[in-house]
Structures are given as structure tokens and as C-alpha cells.
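Shown here: the complex without one of its protein chains, the others still in place.
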Amino acid sequence: MFSLMIRPLFKNKKFIIGISIFIFFLLLGILGPVFYKVDPTEMTWDYEQPPSSEHPLGTDTYGRDVLAQLFHGIRSSLYIGFLAAIISSIIGTIVGSFSAVKKGITDDILMAITNIVLTTPSMLIAILIASYLKVRSMEAVAVILGLFQWPWYARAIRAQLMSVTSREYVYLSIMAGYSDTKLVIEDLLPTIATYAFMSFVLFINGGIMGEAGLSLIGLGPTQGISLGLMLQWAVLLEAVRRGLWWWFVPPGIAIVAITASLMIISTTMDEVFNPKLREE
Amino acid sequence: MTFKPMLKFLLRRFVFLLVTYIVATTIVFILPRIIPGNPLAQMLSNLSRVAQANPEAIRAAEKTLMEEFGVDKPILVQYGQFILKALKGDLGTSISYYPRKVIDLIVPVIPWTLVLLLPATLVAWILGNTLGAMAAYRRNTWIDKGVLTAALIVSQIPYYWLGMIFIFLFGVKLGWLPVQGAYSQGTIPSFSWEFFVDALKHYIMPFASIVLSAMGGWAIGMRVMVINELGSDYALFSEYLGMKDKRIFKYAFRNSLLPQITGLALNLGTVLGGSLITEIVFNYPGTGYLLFKALTTLDYPMIQGIFVILIASVYLANFLVDFLYAWIDPRIRLGQEE
Amino acid sequence: MSRLVVENLTKVFSLGFFSRRYIKAVNNISFDIKEGEIVSLVGESGSGKTTTAKMILRLIPPTSGRILFEGKDIWKDIKSQEALRDFRRKVHAVFQDPFASYNPFYPVERTLWQAVNLLEKSPSNKKEALELIKESLVRVGIDPKDILGKYPHQISGGQKQRVMIARCWILKPLLIIADEPTSMVDASSRGGIIQLLEELREEQGTSIMFITHDLGLAYYVSDNIFVMKDGEIVERGHPDKVVLEPTHEYSKLLVGSIPKLYRKLEGL
Partner (left out) sequence: MKNREILFKMENVKAYYKLEEVTVKAVDDVSLEIFEDEVIGIVGESGSGKTTLSNVISMNIMKPLTLVEGKVFLKINGEFEEISSMSREEVKKKFWGKEITIVPQAAMNALMPTIKMSKYIEHLAQSHGIDKNELLSKAEKRFEEVGLDPLWLKRYPFELSGGMKQRAVIAIATILNPVLLIVDEPTSALDVVNQKIFLKVLMQMKKMGIVKSIVFITHDIATVRQIADRMVVMYAGKIAEISPIEEIVQKPLHPYTQGLLNSVLTPEPEIRKRGITTIPGAPPNLVNPPSGCRFHPRCSYAMDICKEKVPPLKEIEKNRKVACFLYMEERK
């Protein structure tokens, strides 16, 4: 069944474009720093140089190599994105499924909380929390971002599970003496799997964009290099107004390419799977 | 016609938003007190760095700060004081601009943010929805595919990066528009024609960058929604009755707008966050820029103050959107929601 | 002897968090089903008939009242896991929607494996179990080749319902709750499914309870009919009595509104 589900995806041109772009950037992030062994933090006297054979993407005000920064930045941004997505998915899945399975007051309370978080301007709260943390590791940033993007997903999971748990096949499994755990694993999880995957992809986007936002406002990770930090330095040191395009254009392109490719993956999955599900 | 259900709906939304707002402000209050590493102590130690190096002034500031945060009292009392003061409009004293009051610093920058944010958000919403609806109406034509692809990519461009590209292209390379600020340095805001033209020139790029990158998302959502509505039973029946295509399309558009309004409400926070950063990129003298300054100087009373106001405005806007929604959708007005 | 006794069964649902509302889905109903008896619970949607079925199947708990199966209260007297499995073996169901009865992620025969694994004496090895499954399929008129390894969307609705009956045949329950088993099946397949259920009763003395909105079906198959309306049983008795001489206003209206094949309705 799994291969049956995957195959139509690879017949979809848009999906192939999306996944190729994403894999390309993923490889840049993973392999870039391995093969391009320039220290992104090393300061040299070659500052603010436009792209050349020595520095393919030029250097910044401190003479650091932009290409090396880009590779490390992609790596960190993806890392933060993935981590934030994992956190959001876990919270969302737990809240959504508890709500759906326990019903009653548990459901009422969890949904009230979900709605409150949903209406809370999450970016603002994230900024606030980050502002109080003096040292912000990549992980801390991911946690801050992950804590606020789950509500819509929890609601969707709840709705899906609610409809699944009133399906006859779930009753039939219960009537076949299934324990709750077995029921969840065999009948409930597979139904929400595609949706959960699609949401996970969008959460990565949220994480990457969120990191860039936090960084620009001065609240990004305090160590390491991310795409957002590159942009922040460029803004701080007036790279834009001084026309040092090689410094702020590449990280932006990387952000747009990664998030757009993930977006394409998610929407094409929706296109491919939804009509199928409706037919059944 | 009775408006009771509508009032009931609005009352319920109001209570919900109030509760949520209280939760949010409680977070604002509690954070500095629970975060490890005691930010309060850090704040005090920072004082000497940021305030003028006058020891007396530092001590005075320290005293105000201690009083305002009321660290020596039980936390519930502190909380009560915080709320009471906030209700009176007293948001404490700024550190970096000591001894000016936070509220006095925030009030003058708010109009700048509103002038940028409100029109940009509305224009993006209207343009995006129109484009999305057009794409749906001409489904599977090149217009549809073009709009969809463009929207998909544009919606992924962060406002602020688009802003940077604009500054570089139109400001630095082409020199058409000023590269920063809300008006030229040296001019004093006034209601003169010259000032208006000057401000407008500064306004175009930040405005356009927000509009462009925000409208893609609306377009995508609207397109899907209108396509669904056009395939719904009432659209079919209207067609069978010989209703004009344009009219059916208007129906679909109208019914798709309703969820888009909810979407607008839910997105206000994100939109606000994005435009704050846009302000930073453009050195635009709005709330975002003030917040940025406060963050870099660790002016916590100011940060708190800004957040109390920003969050309140998000909820206020939310409530206005609810009002609009109830006004447009008869199902809510007449008490048959969800 | 009565196999199932339902006494003063009531189910109240509560909705809403802040302003709680209560809905009485089933209101103080009592009836019983004898060994080898076929009864029908007839009602429109919202009459409480499906809620009743779910309570008897031990899927949702009643608010008050008792359900006695073979003399034991199924909500109070079943305490151990083993006792519950025993109950599951003895009371089974066929549901309305053949599409929703199968998880689209698994092959159709999963439902039969579930039944085999529930048996008291499960076959000792996989091969024997598979033989049993094949036998059950043949029994319901399906060539095992046609469905083994297939996914739900690859077989027809009628076949799906037959496989459900094969599941019952493997378990040989004492009571089958058939919740609208034919309403979503094409007319030409309908008779076969009813016949298969009737055969189960002939061979094994299975009691069957049809839950249906279709008075025609109930009239045809039942020994006893209960008509439900707004959570209450408003009319009960032998099919001829309920259909030909209804006494309650609602059953009169119902009988008078159902289109017939050999008579024209009055007032059209």
C-alpha cells in the first residue's frame, strides 16, 4: 500500500521539481561544509570583496567568506527548521489525538488552550521569550518557534481522528478485541500519516522563516551561523544600502528556494492524495 | 429581524479574546520573573552601561525599577499592581531613555506603524483575493497557472528580504526612491504638501514589499476556495436555473470571502511580526524600530510596554474582524453558526 | 429463553462546554431478543436506533438501564479481558457503510484475520487459518481468488458486505447486530445478503437484530418489529400487526408514507 501511495507522487511534475530543489539545498547544507573547507568565521583583510575565484560569493565586512557562511547557514537553518517541526508535530499530535480520543472535558479544555494559542500573536511571544534569554542556542531558538506553531495542526488532527473514530472499521477492530494501543497503531495513525507529513513539511517552513525573523530583530542564535544571522549582519552593517549584494542576496534566495520547494511538496501531496481519499 | 444572536456571538468572542489577552499579558508579566539567569538582575547591572554615567541617576533609575517591578513583594501583589498600572496607562519607565515614561515613547511611533501596516495588509488581502478568484474563474488557463506559480513563490519571500532587494534595486542601483526612514532627515513632520510627497516616496518600498509578499498566500487560499465553491450544489443548481456565470461566480466569491476573513484575523499576529522587521530593515520610525532599539539596549520596561500594546491591538483588530464577519454572514447574525 | 434483555435503557448526550445542552438519544426503552429470533429496530435517522445498537455492542456506555446478554450485564459483569473477548466473540455486527467498514490501508482479508485471531481456539498455524478464511469466503458465495490480496476500493460494495458476513461466519456469534446492512448495496445484491444472514440463523440459531429505516426490509425478515421515534419505542409486535394495523400515530404515518410496489399511495 505504501508504494501504491508513493508512486503517483513521482508521476507529478511539480512534486519532482519541488523535491529536487529541496534535496539540492539539503545536500548543500550537509555536504557543502564537508567539501568547501573554508572557515566561515575566519576574519581576513580581504573584506567586502565581490565574488572572485578565491571567494566565489565574496566576503563580508570582517573578511569572512560568504559561500562558507551560506553552507553553514543552510545547514543550521534546516536544522532549526527540522527541530521546530519535530516539536510542533509532537505537541500537535498529542494535543489533537488526546482531544479526539478522550472527548468530553479533556477535549473542551485542550481545545480551549489550542484556540488561545492560535489567537495569540505567536511571533510576538517568541520575540518576547527570546529577548529574555541571554544565551540562545540553535536548539533554544527551535524550541521557542516550535512552541507556537502547532495549534492549527492539532485542530486538524483532532477533526480527522474524530471522523475516523466514528468510522465502522474502527468499531470492527474494537469488536475484534483490539487494545487501545493496537487500535491507535493499526487504524488511527496510518490515516493521519499523510496529513501529519504534509504539516511537518510546513512546520519546517515555519521554523526557517521564524528563525530568520528572530535573527533580524536581533534575537537569533547567539552562536553559529544561520541564514537569518547572515541577513541580520548584512542589515546591521548596511550591506544593502552600500550595494554589497553578494552578501544578502544568496541567503535570501536560499530561504525562498527551500521554503517554496517545501510548499510545493506539501501542496502537490495534497492534490495527489485528497481526491483519492474522497473517492474512497 | 433580531440581532440577539449576533450580540451573543460577539459577546462570546469578546470574552474569549479578553481571556486570551489576559493569558498573553500574564506571559508578558511572568517571563522576566521565571526565566533562569534572572533577567531582572541583569537588567539592573545593565543600567550602568546604558544610562548616563551619572551615579545618582543610576541609583534613581535603579530605585524606580525596583519599585516598578516590585520584586520585594509577593508575586500576586506584583501582578495586581502590574495590571492596575497598565489599566491606568502606566507602563513603567524606560531605562534607555530614563526618566521618560514608556507610554510617552510608544504613543508617537504607533501612527507610523499603523499607517504602514493597515493599508498594506488590507491592500494585500484585497489584491490577493481578487487575483486568486480570477485564477479560479479561469481555471486551467495560463492566467490561472501563472497566478498560481507566481503566488506560490512570492508567498515564500519574507517581507523583509523583499524589502532589502527593493532598497538595493530601486534605492541604491536605480536611485529612484529613498533608501531609509519615513521622511528625509532634517525635515520635521508637518501637514505640508512637501512633507507629504517626501513621506510618500519613503512609503512606497516598505508598503510594496509587504503587499507583494503577503498577497501570494491570500491568492492561493482564495483560488482553492472559489474552485470548491464553484463545484458546490448551489452553484450547480444556479447553473441549471440559467443563472449568469458572472452571478454564480459572485456567489462563490462571496462565500469564499468569509473564511478568508477568519484567515485575516488569525494572521494578524504574523503580519504584525513581519512588518515590525520590515520597519527595522527600512529604519522606519515605527513600533518595530523602537522595539529593536529596546531589544538591543535590553530596555525591559519598554519591551514589556510595547508588547502589552501590540498584543492588545492584535486582539482589538481580531474583534473588529469578528464584527465584520458577523455582519456579512447571515448564519452568524441569525444564530446558526458552525 | 431470552438471549438479550434490554431494560429501561437510556442514553443522554451532553454537548457544549460553557452552555451545556443535553440530548436524550435513547429514552427508557426495554425489549428482548430470543434465541434464533430476528427482530428489527425501525426508525428514521435521529430516532436513537444506532445509539441503541452501539450500546448493545458495548461501544458506548448507557446513561442508565441494563443490557443483559445471556443473563449477564454487559456493562457491569464483564470485568476481565478474557470475559470481554468472550463477549466480542458472541455478539458481533455488520454495519451500513461497506466502504467505511474497511480501513483503506489494509487488504480486505484483514477483517477476516481479525476474526480468526479472536476465536477461542485459533487455528494452530497460518495455513490452517487461511484455509478457514477461504472456507468462509466460499460459504458466502465469493471465490477467494477474487478478493484475497485486494484492497477495499478494488471490490464492489456487495462483495464487501459478503466478506463482513464471512467474518460473522468465522466467529459464529450468538447475536448479530445488522445496522442497515443493505441500504448502501445495489438492489440486485441486497437479497443475497439478507439470505446469508437468514442462513446463519437457520444453521446456528443466531439471533439477529436489524437496525434499519426500511420498514419493507423489517417487514420481510423479522419475527418482531420495534418502531422507534425520538428515542422511544412507540410500536412493537409481529410484522403483520405493525405494518397492517399500526396503532401509534407515528407508525400510521410511516406506513402511509412508504412507497409500495403494488399499491399507490394516497394523496399523491
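As written, the chain order gives the labels A, B and C, with residue 1 at the start of each chain.
The rule is simple: a residue touches a chain if its C-beta (ideal position, glycine included) is under 8 Å from a C-beta of that chain, and two chains touch if they have at least 3 such contacts.
Everything numeric in this text was worked out from a predicted model, so none of it was measured.
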Output for the hidden chain's shown neighbours is B, C
Decide which residue listed in C:S14, C:S64, C:Q195 or C:T247 touches the omitted chain of the complex.
-> C:Q195
Positions on subunit B contacted by the hidden chain, ascending = 232-234, 236-244, 247, 251, 254-255, 258, 328-331, 334, 336
Contact residues on subunit C toward the hidden chain run 44-45, 156, 158-159, 186-192, 194-195, 213-220, 239-240, 243-244, 253-265, 267-268
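We adopt the following convention: only the chains that are shown with their structure count from here on.
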Taking CA centroids for every chain, report which one is farthest away from subunit A.
-> C
Of all chains shown, the one whose Cα mean is least distant from the combined Cα mean is A
Between subunit A and subunit B, what's the gap in Å when you average each chain's C-alpha atoms?
-> 22
Chain centre separation in whole Å, for subunit C relative to subunit B (CA means) = 56
Give every residue of subunit A touching subunit B within the complex, in rising order.
-> 115-116, 118-125, 127-129, 131-134, 205, 209, 212-213, 216-219, 231, 234-235, 240-243, 245, 248-249, 252, 255-256, 259-260, 263-264, 267
Touching subunit A in the complex: which residues of subunit C?
-> 17, 54, 57, 59, 84-85, 88, 92-93, 95-97, 99-106, 111, 114-115, 117-118, 151-153, 167
Which part of subunit A faces subunit C closely enough to touch in the complex?
-> 1, 4, 105, 108, 112, 167-169, 171-178, 186-187, 190-191, 277, 279-280
